[in-house]
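Every protein chain except one is present and positioned as in the full complex.
Coming up: chain A.
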């Protein structure tokens, strides 16, 4: 897939390079190459760590719910929803909550200070917190 995508960009870049006049080859072909590349980039296969964090709400929710789905102490996975409470709905105790918050930290590669970590008791609170962080990935 990556190979075919690469070939496609190369082909389109080559086609445009041929069409540009040779006299001002450098700037024109350069800008053409860049523009063709950006036009081709609605789908990004690899997300670099340096990329700006553009997290959408549903993406964050999905990732947190997936994380909880794989957590073996969740008693009733059918109750998993974007609004479920860790203790009341999922049957996790306070130490499990600490583990979940640590897993969330790791998933989004941020550090949640103790005080804020204490306040995260439900999925929507976690989503809200993650969305408020500019450096969450």
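Here, a residue touches a chain if its C-beta (ideal position, glycine included) is under 8 Å from a C-beta of that chain, and two chains touch if they have at least 3 such contacts; residues count from 1.
As a working rule, contacts and distances are computed from a predicted model.
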The chain missing from this complex carries, among "Type 2 DNA topoisomerase 6 subunit B-like", "NADH dehydrogenase [ubiquinone] 1 beta subcomplex subunit 9", "RhoGAP domain-containing protein" or "Large ribosomal subunit protein eL6", the UniProt name "NADH dehydrogenase [ubiquinone] 1 beta subcomplex subunit 9"
Among A:67, A:80 or A:117, which one is in touch with the chain left out?
A:117
If the hidden chain were put back, which residues of chain A would touch it?
49-50, 94-95, 97-99, 101-102, 105, 109-111, 114, 117-118, 135
